[in-house]
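Removed from the display is one protein chain of the complex; every other protein chain stays in position.
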Amino acid sequence: MFEQIFENVRQKSPLIHNITNYVTVNDCANMLLACGGSPIMADDLDDAVEITAICGGLNLNIGTLNQRTIPAMFAAGKRAKELGHPVVLDPVGAGASKLRTDTALELLNEVHPTVIRGNISEVKTLALGSGTTKGVDADIADKVTEDNLDGAVAFAKDFAKRTGAVIAITGAIDVVVDGERAFCIRNGHPMMSAITGTGCQLSALTAAFVTANPDTPLEAAAAAVCAMGLCGEIAFQRLTEMDGNSSYRNYIIDAMYRLTPAVLGEGAKYEVR
Amino acid sequence: MFEQIFENVRQKSPLIHNITNYVTVNDCANMLLACGGSPIMADDLDDAVEITAICGGLNLNIGTLNQRTIPAMFAAGKRAKELGHPVVLDPVGAGASKLRTDTALELLNEVHPTVIRGNISEVKTLALGSGTTKGVDADIADKVTEDNLDGAVAFAKDFAKRTGAVIAITGAIDVVVDGERAFCIRNGHPMMSAITGTGCQLSALTAAFVTANPDTPLEAAAAAVCAMGLCGEIAFQRLTEMDGNSSYRNYIIDAMYRLTPAVLGEGAKYEVR
Partner (left out) sequence: MFEQIFENVRQKSPLIHNITNYVTVNDCANMLLACGGSPIMADDLDDAVEITAICGGLNLNIGTLNQRTIPAMFAAGKRAKELGHPVVLDPVGAGASKLRTDTALELLNEVHPTVIRGNISEVKTLALGSGTTKGVDADIADKVTEDNLDGAVAFAKDFAKRTGAVIAITGAIDVVVDGERAFCIRNGHPMMSAITGTGCQLSALTAAFVTANPDTPLEAAAAAVCAMGLCGEIAFQRLTEMDGNSSYRNYIIDAMYRLTPAVLGEGAKYEVR
């Protein structure tokens, strides 16, 4: 199944509009190109709606959120939904400040994203309407582990039911759910957290996968999560004893560029609950 | 000829002011350093005019165009022209939205850039005052090929005559023209389109080459296009079977850092029509 999903990305080359932070935007663009998609970025209110209309999907990321681009996010998000385009919301740092929490909650309520992709802390913030976040990393007390996996799945399914969105919670174990089914994913490598923006890249990637597979957003999002994690594994194997997080960043994008549907199909580690 | 042009870049180390998008700005800065130039970025109206005055050339790039920086582009562009500095205009995504198209056309009319560097779709948008663009990539129906090369050259020369600018249309075959002569360039590699911002980097590079060679803007722009393409070839040779677009990005900038005037002279593939 994931093979066909990835094949569709390569074949359709979805054009993804990203309104995203300036910290990791270059890596997001190269990751989209690596998977077979195509990126475009426009964040001015006068530009974003029109750019959204020529794209196939939209990726909204609230890192480095600011008053200038917030209206563009809402306008582009609503336009994308009118056009039937998938919208991914990455609530970077929700819970860390009122501006981020409020904006993410309003985007959730007004745009109705197709997929929400964040760490457990950010997603809990959205689900509970409040929370705490240590920067952009998940609250350690709230890590998804084998012990609390069933609880995390139930929490995520409930949130998915309430919002109608696919919920992708990423961490040591990734949980991707709609209201009915959960993909529990064990791809990836801990060193990925030593790179800025692997989460942002995954959200962009998810937008490409869901855009190329509009009828199966749950499976498409799960495939994107597996693909990113698998590339983290492949890239880790490649590290020499002089390589650190900067080369690792390049190698992960490289691995996505080289990844084939067959290798994704074989390497994806998940169970459905 | 290209040897001397490149030698001048290395010798003079032109300081280039860039008002450019936040997606590819870091690679533009490193590409400028790689060629022997020096980058500076300022995009606030209160800052940009003064920074322009201490530089030798100006690179205007309308990716991630926004209302805050548009006035800075016009003010810096006019100041640069008053000072006799070369100005490069990269109309990223012209044709894809009204804001981009209108702004690019107004910059063309009010700033009178020394060089316009874009893909065929963007340049056609400027030349015709309208058009369509699939994101930041050239419209496939409008690719410059061996079959339509004469037509593309005639179109570009006409646009160059009307504007007084050197026109650099890049793609599988690159066409760099003034009103009289055309350099048709066959350097480069198709994989360069799998990296975000090779076009942006080329525009920054072109600004450095033209600034260091103010009396020969046509030849300087053509040399920059050859140098970028040649580095794409050299970097491609270096790729291992695990390398993808992210390492390729690094290798192209590395290749520019290592490129010598002699190697450029030998490796440049062009004909003059």
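All chains are identified by letter, namely A and B, in their written order; residue positions are counted from 1 within each chain.
As a working rule, contacts are C-beta pairs under 8 Å (C-beta built on N, C-alpha and C of every residue); 3 or more make two chains touch, one makes a residue touch a chain.
All values derive from a computational prediction rather than experimental measurement.
Within the full complex, the residue among A:11, A:97, A:145 or A:260 touching the omitted chain is A:97. Residues of chain B in touch with the missing chain: 15, 22, 25-27, 29-30, 33-34, 38-44, 46-47, 50-51, 54-55, 68, 238, 249-258.
The chain not displayed touches chain A at residues 21-24, 26-27, 63-68, 93, 96-100, 133-137, 194-197, 241-247, 249-250.
Rule of thumb we're sticking to: only the chains that are shown with their structure count from here on.
Distance between chain centres (mean CA atoms), chain A to chain B: 33 Å.
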